[in-house]
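Of the protein chains in this complex, one is absent; all others appear in place.
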Amino acid sequence: MPSPVPLSEAIAAHVHDGDTVALEGFTHLIPFAAAHEIARQGRRHLTLVRMTPDLVYDQLIGLGVADELVFSYGGNPGVGSLHRLRDAVEKHWPHRLVVHEHSHAGLANAYVAGAARLPFAVLRGYRGTDLEEQRDIISRVTCPFTGEELAAVKAVNPDVTVIHAQLADRDGNVMLWGITGVQREAVLAAERAIVTVEEVVDEFPEHTGAVILPNWVLSAVSVVPGGAWPSYAAGYSVRDNDFYQQWDAISRDRTAFLQWAKDNGLPAAQEEVTAHA
Amino acid sequence: MPSPVPLSEAIAAHVHDGDTVALEGFTHLIPFAAAHEIARQGRRHLTLVRMTPDLVYDQLIGLGVADELVFSYGGNPGVGSLHRLRDAVEKHWPHRLVVHEHSHAGLANAYVAGAARLPFAVLRGYRGTDLEEQRDIISRVTCPFTGEELAAVKAVNPDVTVIHAQLADRDGNVMLWGITGVQREAVLAAERAIVTVEEVVDEFPEHTGAVILPNWVLSAVSVVPGGAWPSYAAGYSVRDNDFYQQWDAISRDRTAFLQWAKDNGLPAAQEEVTAHA
Amino acid sequence: MRKQDTAEWNSADMMNVAAARELRDGDVCLVGVGPPNLAANLARRTHAPNCRLVYESGAIDAKPRRLPLSIGDDDLAATATAVVSVPEMFNYWVGAGRIDVGFLGAAQIDRFGNINTTVIGEHSDPKTRLPGAGGAPEIAAAAGRVIVIVKQSPRTFVEQVDFVTSVGYGPSGRERQAPGAGPTLVITDHGVLEPDPQTNELTLTRLHPGVTVEQAREATGWPLKVADSIKSVEPPSEVELTALHRLRNREAVDA
Partner (left out) sequence: MRKQDTAEWNSADMMNVAAARELRDGDVCLVGVGPPNLAANLARRTHAPNCRLVYESGAIDAKPRRLPLSIGDDDLAATATAVVSVPEMFNYWVGAGRIDVGFLGAAQIDRFGNINTTVIGEHSDPKTRLPGAGGAPEIAAAAGRVIVIVKQSPRTFVEQVDFVTSVGYGPSGRERQAPGAGPTLVITDHGVLEPDPQTNELTLTRLHPGVTVEQAREATGWPLKVADSIKSVEPPSEVELTALHRLRNREAVDA
C-alpha cells in the first residue's frame, strides 16, 4: 500500500518501454512533472493515451518517447497547433507517430469500458463520420430491444495511468477536485496507477465534486508540489497561460525545441541528429 | 423554472394515472412523503420502478396504486419480507401485480442507459441465471471487437422520477449527499422530475460526494422537512429502525394494514372489500 | 436449541464465527445485510482489522462504529474512504472484479452452488415470493471468491433450485463462465462445504463441534458427498464470542 515514494522511483518501477501509458487531466491537473520524469528516464516506444494531448504530449512526442498516440483533441487550447505532434505526423520527426483518434465522447467511453473491465462501450455518436473508418477501435452494435444501431468503442486499458491530484492522506488515499475530467475512469481502467499530489494531509476537507481514490487501487503516490505546472491545481496554482503562449514559438522550431529539452535536462531521441533534417 | 411549490401541487401536476413512476433513494432519502401524497390523490395503474421497493412501495402496492413493479431487491432490509408486495404477487391482493425484475447491477444500468437516452446498457452479469428469461428487459449483445457475449438491459425512462434531497437553493437547484444511490440517473432518465427537500438555503455548503442537479432538469421542488421518514436524510435525521420493525406486524395482516392506511388518511383500493377475502 | 449448542454459543454463532475466520487481513469484502454483515464486521474486530468493507450502497472502505442495521446506514457513508453511486459501484467495482470476497445468502442452494433468492414455485405465479436478486448475481460472477452463509435443511439444500438467481458452477457443475472462482465455501450451521476440485460438487469438508456427518446428511436434500478426511472446526473463542455479542448489541467501538 502506497506511502509516498520519490517520483523517480514510482516511474522507474511502473512505467516500462513499450507500455501503453495514459496521463490524464482535462486542462486542470495535468501531470507534467511525471511526464518529464518519464522522458528523463529515457522511456521509448510508448503508446500514449490522452483525450487532449496538450503541451504535455507535444513535449513527449517531440522527445521521441512515443510510437503511437490515442487521443481526441490535439490542439494548444486557445493558442493553436501542437507543432511537435504535427511534425511527427506530417514529417515523421523525430520518427513516425501512428495515431488512433476518437471524439471526446468516444475516448471518454473507452475509458469507462476499461474501468468496468468491459470490452466495449456503447454511445450515441460517430454515425456518418470518417472516424468510423478506424474499425479496430470504432464499430457499431445493434440494440437487442429496439433494433437501433449505435456506435461502439473498444475499451482502453492502459498498462499505467498517471494523474496529478491535490491531496493524499496518511494512508495514501487520494483526493482531487475542481474539473476532474476522466481521471477516475483512467485510473480504474489501468493495470497500475501513479498519482503525484500537491501535499499530504491528515484528513481530507469537504469538496463538492471531489473524486477520492482508495489506496488499494493505486500503485504509487509521490508528493510533487507544482507537479501540474504549466497547467494548474485548483486551490494551489493558476494556469500559466503565458507558458502556453510561449510554447507555440518553442515548439514551432525543431532547434528551439531541442534547446528547450536540453535546458530542462530532457534527453531527446533526435538531439544528435541535425535539427532541420 | 422551479421555485418551491406545495407537494400536493407538484404531484397533481406531474403524476398521472397510468404513469411509470420511479421513487428512488437507496435506504437513505426515500421520498415517503411524496409517495403518500401520490396515494392520497388516488393515483391508480402506476408502473412503479425502484431498486429496493422497501416499505415505501409495500405501502403503495397495498393501497392498490400499482399495476406493475420494476425492481431488484424486495425485502424489508434487516427485518424480512415485504408482506404487501408478497400478498399482491402471491394472492393478488388488492389485485394482481405484474413484476419485472432485475439484479441491482441490471436496474442501475437500465437507469444509466435511460439517463443517456440510449436504448440499452451493457454489463457483466446475468449469464446463466433465470432472470435472463425476461427477454423483453434482459438480453445479450456481442462485443464487435472481441466477440465476447455480454448482458444487455433495456433502458428505463420513467414518466416521472421523485426523489428527496437535503437542500435546494433560491434558484431551485438541488443538492443531496451521503449515500446518493441511483438518484442522479433516475432523475436524468425521467421525462419529469419532482424533488422534495429538507430546506432551502442561500448557498450550498461543500460536501464531498454530493450530487447537484440544476433547476432546468427538474419540474418541481417542494419543501418537505422530514419527507424521508421513516428513512433518513443524512445531517437531518436518523433512520427510524423501530418503524421498519413495526411495519412487519402492520403489513403482515390486511386488517392491520387497512387500519394503518385509514389512520394516515391514505385511501385504499380495497377498503370497502372484506379485509380477509 | 440444537445438539451442538452450549450455554456460551449456539449454531448461528458458530456459523458467523466460521465465516468471519475466512476473511484475510486486507481482503476487499463486499458485505450484504444479515449474517454477512455480522461476519465481515466480526472479522474486522478480531483477526482482520484491515479487511476492507465495501457495501453495495456505494460505501468503500466503510469502518462502521456499530453494526449497521442496513447497507445504507449513515454510519457507512460517514466512515467510508469514498462513497460512490450505485451504478459506479456495480460497474467499476463489483463488475470490474475489484472484490476479493463476496458473501451471499440463499433460500435454496443446489449441489453445484447455484442459488435461488427469487421465488419458490413458478416465477409468474409463485408460491412464495422471495426478495429477489439484489447484488447477488454479479457478486456471484465477479467476486474473487464467494462465501455462502446459509442454514442447512432439506428445504434449503435442494436437488434443484426453483429459480437460478445466482450461478455457482452451473446445472451440472461445469457451466460456470465468469471471472471469479465461484462459491469456494458454503458455511452452514452444521459445517463447511467446498466444491470438489474435479466435479465442483459441494462436499462436506468440515464439521462444527458437536455435529455429526449423519446430521449434516439429514439436513441435505441430496445424497451429500463427504470428504474422506473431514476436519473439525474450532469452537468460537472467548475473543470471538465477546466481539460477536458486542456487535449484536450494537455497542460502539472506535473505528
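By letter and in written order, the chains are A, B and C; residue numbering begins at 1 in each of them.
Criterion: a contact is a pair of C-beta atoms (placed from the backbone, for glycine too) under 8 Å apart; a residue touches a chain by one contact, two chains touch by 3 or more.
These numbers were taken from a predicted model, which means no experiment stands behind them.
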item	value
Shown chains that the omitted chain touches within the full complex	A, B
Contact residue for the chain not shown (choose from A:73, A:145 or A:229)	A:73
Full-complex contact with the absent chain, from B:217, B:256 or B:269	B:217
Interface residues of chain A (partner: the chain not displayed)	26-28, 51, 71-75, 77-78, 81-82, 85-86, 89-90, 101-106, 108-109, 111-112, 123-131, 133, 178-182, 184-185, 209, 211, 232, 234, 238-239, 241
Those residues of chain B which, in the complete complex, touch the missing chain	112, 115-118, 171, 173, 184-185, 188, 212-214, 216-217
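Here is the rule we use: only the chains that are shown with their structure count from here on.
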item	value
Remotest chain, chain C as reference, centres from CA atoms	A
Where chain B and chain C are represented by their mean Cα positions, the distance between them in whole Å	28
Centre distance in Å when chain A and chain C are each reduced to the mean of their C-alpha atoms	41
Set of chain C residues in contact with two or more other chains	82, 91, 95, 179
Per-residue multi-chain contacts in chain A, two or more chains	116-118, 212
